[in-house]
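Below is one structure, written out as structure tokens; the observations come after it.
The complex appears here minus one protein chain, its other protein chains still in place.
What follows is chain A.
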């Protein structure tokens, strides 16, 4: 409040106390000097002449409960003392916002409704610090917010909208989690082994992909999708069997590092299983439903056959081909960096 405002106030208004009504309809007496710190209260007193008695108590906005009022008045009481140093004020402020998040939210709302900008800033900053570094789910939990973005909005099909590739990752992590939950419900009756150790070599993985486990035929296409969903349980069992068989295998003279992981780890390593196991990849949601539905089934058959052929060829002549290419590669004596002498500093 400026001095000019003060000068205009009629003498009878300079009573020591003012009457305020909080959201629960209770009325209380508050030191006027302190209350005037809040622009809204100030306004009510000066412009409307309210608050001088219990009968004409100032009706505070509904965000201001007695508790909130008390907190806000504490804040005002502290800061209206002129002699305090910046350091003191800062220390007080930091302590002031160390309250639980729900109260902090209430306080922000209350301060905003009373137009007490310094307190709004203080509480907003505190809320920002709470939000920083948290996942969307955590934030939702803290602020009790609904999870109402659609799968599609989070997952961003081609026609959709994100600017930052990192957002896509968050989307995926989230979508994956939800699908996991859904999956868990559906497979309630199936015993799922929690700890699966994936120690297969890449060769083994590829041969697994190519048809060692019952129904899988290389690449799954949408026309098989429904069949596969039903067969999913059987797949899971065969997955587990494979994994436990290969428990102590050594490859290339090195022990593959023991890594405990859930069932998802295994399908993560096999992209060609995404169709039926799209639900359990740890990092990526593989919902190719949209795309597959548009491809002509005959073409799909053709593609499947091509892929099978290719995978077979790959497996058979891999060792020789690698030798060939490795030895030709050794002759190249290229450098890490450019050959034109210009070496970037900011690289």
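The rule we apply is simple: a contact is a pair of C-beta atoms (placed from the backbone, for glycine too) under 8 Å apart; a residue touches a chain by one contact, two chains touch by 3 or more; residues count from 1.
Keep this in mind: contacts and distances are computed from a predicted model.
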| item | value |
| --- | --- |
| Among "Pre-mRNA cleavage factor Im 25 kDa subunit", "Ribosomal protein", "F-box domain-containing protein" or "Golgin subfamily A member 7", UniProt-listed name of the chain not shown | "F-box domain-containing protein" |
| Chain not shown: contacting residue from A:54, A:90, A:125 or A:186 | A:125 |
| Chain A, residues in touch with the chain not shown (by the definition above) | 102, 105-106, 108-109, 112, 120-121, 124-125, 127-129, 131-136, 139-140, 143-149, 153-154, 156-158, 160-172, 174, 201-203, 205-206, 209, 219, 251-252, 254, 256-257, 259, 268-272, 274, 281, 283-284, 286, 288, 291, 295, 299, 303, 307, 310, 313-314, 317-318, 321-322, 325-326, 329, 332-341, 343-347 |
